[in-house]
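My questions will all concern the structure given below.
Missing here: one protein chain of the complex. Every other protein chain is in place.
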């Protein structure tokens, strides 16, 4: 396909060293009419400072209620190639690893049915295929699913869980983040494909408190690996860091949020009982410090973007839980969490919002988790607290 | 009057070294029938674990709507002496200074008309006379007012302003706290005596951020003395503190919340631009450190107890204001603040609660105060902010 | 008209004598001369002991202050005793503090010792200055208030008997400000104190519908409820309360007395900790819930005293110099506060009211 539109504004965005999305669209435009019209449409948006997309209609594949975001141009006559421009969300493999063979196959199919444009990956974690038509959906699904790929979530459903690289390559991972993520993705297939929840539900799994997958900020259920035990210190390695110029007092000891470390110029020591397991020292001295003892997870619940009541970060619900493959306990816990939400939420109410309305207690009681100071930064400030009949029986 | 009741429970509270309120009641009971019955009533309360007072009716003196708290016993037949047991609130002199002559006179009058029991002082700051009858109120008022004493506030009115000792005896006072308090008390006489507000309104004045009168926690309008300028250091006095055993690094430098101090074992230095004027270092080294430069006040608004929406601490509204006797500017500012509240509040809505409902902006606009980062710990977190036509004109 | 009690002004006389809107006397006339002279011109001060300090003015003048405890409920008789002492040693001046202690001042160093001796001899308690426990800010209790769900004065007496030495002598890491309130109206400082007691109810109020009908304004009553638990009961021309929504604050009782919140057998107190007021180092802080409930046990509330002592002792052991209760707790973390004190953490501790969002932990880092 040749050049169809003059795009003086977008061309500006091909200048400069950072890889250009305009170049990407142009590349696809060499073989895709859809991508070509996308270029024209976006140029017009740049000129008019506004998008030209209509509200998405409900489109999808047979038996599934999600996985495709319907998208129609507001200017189908002017840009017929993007009259339909749906996206297809494909469940990414946990950890975003691919063989070139697999990814090439994915791309080949997409070249056949779609615009050739992708997002690798979407913000939730899906492999996002950007721009196809309604009639292409069934064959696309058949092509991918027959090769072992399934659609991701959309609508009021479980969304594709996502995770950090975890145990695969990271020495700090307290858990098999990818294993857990994959397992949960598989177990919640039905809930992902047949939206029956009050609203979306996202799971993200991080191997440690660094949270390289932003679980605590962007998932209704945030699973974070942690440990119960001491931080073992390799004093020779400490010396090595000092020798290489690290100012251990300034960079480590004084930055420890609990002030539980000390360094006398020779030996580093940690008052482990006071460590909050924030990860700072470990990240800066990975050769010298190693967690020991029991490994497990903290489950935090409720984070989301600002609509409707302001952004939420996830709240600690289960301070520590031991888990083992095939993660039945975790699956059951998440199921209970979702069940309570499903039973109580209004439509379009996320679980964090619901907990804020109902209070933590009914939620904790429903999922069978006892109160713990780990769940709060500080106790309540007002004297306005409820008593249940149970409390009187005690 | 002799002993009228056995008070085995209260007698327990005469044991132990701390001065006993029971002893006080008994002392008054030697000459007051009211105090005697009070003793019996309170003993009964101790036995039954409950108070025996009815809801206060509205009583007072002619032309005033407040200053007296009506109180009636729930058991007037059993304890006729406390059938009426009203309290009279008297405006304390700012700073709680008295001559023995004046206080003796106050007590003499009270012995004549009341139970002989007092609270010196009430939590708001009034000199509280505890227990009299309705018929005694007019003569009591005549006795006191003819000697220069007036009633305090109650009900939906300005309450008696209160202050720390300030310039009278405290080297840290940036303002004449007592002078300001007295001036405001005088200027708001009408508002104190003729309740016409939506609810109570309290003013407290502290000479510095130590806030020895709890202004920031317990007054709708909290006035706190502050300064713009450097902290002058007397290095000889620093040396003296060190010599006397003060660990200047641990006690001062490391406790400075802005980390703007340093001490090399000899000289103390302060990066004044980064000082938040928290007062810590000054309070611990009063002989070495002294504020210099311009003096003035910070006005904070809104603190109150937890009913209805949880406790509030006052919020910074005017970060810095220069003031001078006779404090016209301050009076006008407070008047504007009250006017906005009076115009907008529902009955029983404190100004802090109203600001929370309306937002800071309309309040600041009404009183003519520009936005300032000093008013917030941090800016908003959500992207949900209003724009007015004025903003577009700019 | 009935006979007036002895010495009372007649109605006529009263009318004649009364003045209005005069406000309090100007403080100036009550200032000791040394204070008046050096007003606004003080140089520095020093704490001489738990109950004595000296202020030095730039003029070189000094004033010595001796602070004495007060039960705040003072009989005129006790006040007269104090005034006599003030006449003898302080040129007829006396002052009270914002925490209701009494201050005796003199510019004459020689008078300090005899003054303190006489105060002690007369049974007064000297102290309250410096890093100690000062007087307790408290409320009316059963002595005077209709709403009281505990007695404030009695609790204060029992507390201060226990903590007596921390007033008169022993130092703590920093000031520890105590407060007691006899209901959640908190007429005092409970909401911002280092260690405080507040009386709480635990049962939904009962309603005397007949009386409500006659006495109460229905919309005001409904509007008074922070949790919107109250709705109209048109049949009874009264109101009804949704049990699950009521958290027993008693605000409805304040505006409508026939809604009775008192249940002597289920009432008691909560203990809160970690508040402060001054902006020194860390800003003002609200008190937070430590123990949600202990039954009223007059006359000396031993369980409450024990609980307070446990918290104070743990603080005294753990805090750094100059570190207030709340600063100590924030440094070690609330999870550690609960493990160190052995206090049980309950559902009640978890905020479900206005500050909920900010108090739930949004971090994977905490102590185990």
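The first chain written gets the first letter, and so on, giving A, B and C; residue counts start at 1 in each chain.
Just so we're on the same page, a contact is a pair of C-beta atoms (placed from the backbone, for glycine too) under 8 Å apart; a residue touches a chain by one contact, two chains touch by 3 or more.
As the structure is a prediction and not an experimental result, all values here were calculated from the model.
The chain we do not see here touches A, B, C in the full complex. From the options A:88, A:210 or A:376, the residue with contact to the unseen chain in the full assembly is A:210.
One chain is missing from the display, and on chain A it is touched by residues 9-10, 12-13, 15-25, 27-28, 30, 35, 38, 42, 45-46, 48-56, 61-64, 71, 85, 87, 90-104, 107-108, 110-113, 116-121, 123, 125, 130-131, 136, 138-139, 141-143, 145-146, 148-150, 162, 164-165, 167-171, 173, 176, 178, 182, 185-186, 189-190, 193, 209-214, 216-218, 250-251, 255-257, 278-280, 283-284, 286-287, 305-311, 313, 346-348. By the touch definition given at the top, chain C reaches the unshown chain through residues 279, 283-284, 354-355, 357-358, 362-365.
Not every partner is drawn; the one left out touches chain B at residues 209, 211, 216, 224, 226, 228, 257-259, 273-279, 298, 300, 303, 312-316, 319-320, 356, 359-361, 364-365, 371-387, 391-392.
Here, only the chains that are shown with their structure count from here on.
Mean C-alpha position of chain B lies 12 Å from that of chain C. Centre-to-centre spacing of chain A and chain B amounts to 51 Å, using the average Cα coordinate of each chain. If each chain is reduced to the centroid of its CA atoms, chain A and chain C end up 49 Å from each other.
Among the residues of chain A, those in touch with two or more other chains are 381-384. Chain C has residues 184, 186, 191, 226, 249, 286, 353-355 in contact with two or more other chains.
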